[in-house]
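Heads up, one of the protein chains got dropped from this complex, but the rest are sitting where they should.
Up next is chain A:
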Amino acid sequence: MAEAISGVPDPEVPVISIADLGILRAVEVDEQAHAVTVTITPTYSGCPAMEAIASRIAFEAGRLGYSADVVTQLSPPWTTDWMTDDGRAALQRFGIAPPGPAQAGERHGPVALQLTRRLVACPRCGSTDTTEIAHFGSTACKALRRCDACLEPFDEFKAL
């Protein structure tokens, strides 16, 4: 059961599972009642994927003959530091630069102009000669960058 639920893919970045993304917080199986309680936490408050993830968990549990209760927990807030090494490697293979370490508090003081100077390696050629071209990418959890060595644009999973 734990394996089936851990393997549920993130609907927006399907190469990574909810366990590797760090949003699966707990799986409690009640063998007597054939029920499972699954605790998940959103990446961002407005993450539109939460409902899809909850219904996929219910589907996977149902296939094994269990009913599922999916609980959303906000505290402690999700951080990209919970992402596993396997998850990071999967993102990299998929062409998304994995997040660097999240830093407590604010990164750059009141006027944040150094974002583009952080070293992010291009997932395609490995060069760190990359530039942020948009603060927000195709989903809340990503920013858009360009590699100045191989000239390919790529998504970066933002450290949070």
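As a working rule, contacts are C-beta pairs under 8 Å (C-beta built on N, C-alpha and C of every residue); 3 or more make two chains touch, one makes a residue touch a chain; residues count from 1.
As a convention for this text, contacts and distances are computed from a predicted model.
One chain of the complex is hidden; its UniProt record names it "Phenylacetate-CoA oxygenase subunit PaaC", one of "Spermidine/putrescine import ATP-binding protein PotA", "Phenylacetate-CoA oxygenase subunit PaaC", "tRNA threonylcarbamoyladenosine biosynthesis protein TsaB" or "Carbon-monoxide dehydrogenase small subunit". Across A:7, A:48 or A:126, the single residue that touches the chain missing here is A:48. Interface residues of chain A facing the missing partner chain: 42, 44-48, 74-78, 106, 108-113, 115, 133-140, 144, 158, 160.
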